[in-house]
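My structure is below; once you've seen it, I'll send some questions.
Apart from one protein chain that is not included, each protein chain of the complex appears where it belongs.
Order of writing sets the labels: A and B. Residues in every chain begin at 1.
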Amino acid sequence: MSADTLFRRISDYANRADPYPLYEELREKKVARQEDGSYLVGTYHEIATLLHDPRISSDRRNRTEPDDTLQGADQLPPAFISVDDPEHERLRSLVMRPFGPPHTPQRIDALHGDITRIAEELAGALRNEDSIDLVDDFAFPLPVTVICRLFGVPHDDVPQIHTWADAIVDSLDPAAGEDPAPRRNAALEARSAMGMYLGELAGKRRGHPTDDMLSALVNDESPQERLTQPELMSSMVLLLIAGHETTVNLITNGMLTLLRNPDALERLRNEPALMPGAVEELLRYEPPVQFLPQRTPLADIEVAGVTIPKGAPLILVLASGNRDPLRFPDPDRFEPAREDNQHFGFGSGIHSCFGAPLARIETQIALNTLLRHPGNPRLLEDPPPYRRSPVLRGPRHLPIAYT
Amino acid sequence: MSGNGRDGQDGKDRRDRQGVRDMRDGRIVIVGASLAGLRAAEALRDEGFSGSLTLVGEEPHPPYDRPPLSKQVLLGRVRAQDCGLPARRETDAQWMLGVRATGLDPAGKRVLLGNGDQLPYDRLLIATGTRARPWPDSGEAALDGVFTLRTSDDAGRLAERLESGPRRVLVIGAGFTGSEIASACRERGLEVTVAERGRAPLIGALGATAGAFAATLQRAHGVDLRCEVTVTALRGSGGRLTGAEFSDGSRIDADVAVVALGAVRNTEWLADSGLAAGPRGVACDAGCRAFDMYGIVTDDIFVAGDVARFPHPLFEYQMLALEHWGNAVAQAEVAAHNMVSPATLRRPHLAVPAFWSSQFGLNIKSVGVPTFSDQVVIAQGSPEERRLVAVYGYRGRVTAAVSVNMAKWLDYYRHLIETAAPFPPGPGAADGVAGSEPVPSDVPDPHVLSHGPTVALTGHLPDRRLTLLRPDS
């Protein structure tokens, strides 16, 4: 098969506002070998199979060509997102203990009132403006406030967390032709600093718990093995960043999608009970994580008649699978009441999104709050300006007027 | 008639459309008002059936869900009467509950009912399921404290008795139901003895490797597990159970005994019907149409759920009878579709068998047919971690997989089964299990005499699934 340039074109910022025609091109090929030797897969059933295939590693150390992005140069061990079982299972289940079931099933449900109050406060402040930036004024501060509260990060430290998170996310997508070293170094520095900060915070909470997840984690009296301090630091850095960036994009993509689909917006305004299903459709239609760039086969594997060699970079384009007409009827239509919506918005398999329930609740509350806000929202710029990242894709600003 | 040319095709399409219209009307009777009957009724309406629909059920209750009965209900967290199934949609059906079907007259197209009525039909679905196999000694079975577990009423009575704090519960039979009962009892802090005729629990369904794991698990949870023994007598005093005697000469005191010796198929009412019905079920084709006693397929009598025996192409067309929740749903949907579709639009029931069990805090799931195997290998995890995937093979291809607390991987193995992938599966599991070698699966012999070509499934959508013959390599 001849190598092509699809991945380069998907990464090209010029295509950020609408990558979907490129995904369609990808689906026609099913598996597309790129000029750099990596493989893209974009059809639903093939992605589903690979996400459940135990021969697919999430650990970049299994690549034939070593890939040192964000690895090795700082002191932190890899987080559970980038290791395989049984190590992945050990780390993830320890971090899950203070976050969710089976040990802490109530924590996310109990945040409902807090999230609603924060969303209403932010929406209330939008009242007197005739032009607002939905990102800076609402979609960004909401999840950041929530995740910092969940972790017990003091309010005054939140801006610093944000600065570190930006540097780390920024390094995920070096632009073509650019020297990636400066960004990577900035990210490594930020990751170390954030890890140190969270490690110190954890130290303060040890023995002096406050009512938050970090306190619960460091004071866990379980007989199970504990996280080491470096493992704790890298896990917390991962969650804080993931809790930061993806939900911002989900909320922003959500409002953008509703403003582009006034019928759906009106329907949801009249029937807020449809919101949980609508958020699932949003996760299909405009997923905040567009592809998983760090998989590697541990053996030669055949996908749709193509052999992907052991050790080759494998990129699963979730957002393309979500628009596969062989799986979803009328896939380019945003249908809030869509049935049988088994999307890849949070991935699938053992690495499926850790924070998914929190993102779901935040987005449902955020969009319902925005729809209840008085006045008629109108898009001032379509398409809006996007962030650089093709992976964590979303608008950088979303200018809106309420009339 | 000529099938060639454009006119022929148009004529066929026209006949198909007319056929669809005719089949969406008329009288459909479903005998059996449990999961398969209900889902078939709903699917018939989904498919556009607009005629009259009658469900006949022997129990007085509307359809209920059985899996919670041996778990949540026995744990005392859910009342048995609260396990009613949700309606997926309105069915506009007439429900005849507490009414037993006693016979079938296929020539006269009538179901005979216990109340003396006769119920005429144009098409019939048989979904009468199974009942618990009773304790063979009826006098001992009648002792207060002796239970079976199949119906909602059974579960309600047993849960009430467990709540009263018996000193020891004897579970007779260590299949899935018996093991789940033992698990619930231990979780409630009750002393439990399990008596199993085989070498280990679950061995008949999953073979010796899984059986050894299950035995270790039960003993680790404090079950007094006794294998390779049978209960020779249940003892009583004043009409109440007091204990049991075993074939090895030992005896125990127990005030509750649960007989978990498997199921009996409810086919007696069909004895004079001329259908291929017997203790092993009602035989039907892959399209759910019943066979008559000559092996000729009928066209107006369909079968679904636990009572059905049907050929499955992935398992060399052996007649499978599956007591699985998922099979009841999937087969009911195929039967419903075929009951209202002309021959050219009918679908085969090709679903890969699957079931689950939850016991002793573990989630056990199975895909394929583990008994259809000669070897097994632990492909992921390990018994020590209490998380594993065991993969079963038969003559060099994958036929089943069982996961313990590793359900997220199971889809992969279902795919291997569907595509008749080579066994053992290739190395390279990301969780780094090395050196696990296949061992004999040690299950009842699949009794396959001929070695035919391997069959694989293709396609993802129910109406596009095909079988294809794959030359043996």
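In this section, contacts are C-beta pairs under 8 Å (C-beta built on N, C-alpha and C of every residue); 3 or more make two chains touch, one makes a residue touch a chain.
The rule we apply is simple: contacts and distances are computed from a predicted model.
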item	value
Hidden subunit of the complex - UniProt protein name among "Amino acid/amide ABC transporter membrane protein 2, HAAT family", "NAD/FAD-binding protein", "Succinate dehydrogenase subunit C" or "Ferredoxin"	"Ferredoxin"
Residue of B:Pro134, B:Gly361, B:Pro427 or B:Pro440 touching the missing chain in the full complex	B:Gly361
Residue in contact with the excluded chain [from B:Gly26, B:Gly51, B:Pro67 or B:Pro424]	B:Pro67
Hidden partner interface residues of chain B, rising order	38, 60, 62-63, 65, 67-68, 71-72, 77-78, 82-92, 94-99, 325-326, 329, 354-356, 358, 361-363, 365, 405-408, 410-411
Residues of chain A (touch criterion as defined above) contacting the omitted chain	93, 100-102, 105-106, 108-109, 273, 276-277, 279-280, 340-342, 346, 348, 352, 356-357, 360-361, 364
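By our rule, only the chains that are shown with their structure count from here on.
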item	value
Centre distance in Å when chain A and chain B are each reduced to the mean of their C-alpha atoms	40
Sites on chain B touched by chain A in the complex	379-381, 385, 387, 408-412, 415, 426-432, 460
Chain A to chain B touching residues, read off their complex	45, 48-49, 52-59, 84-86, 89, 297-299, 310, 326-327, 349-350, 352
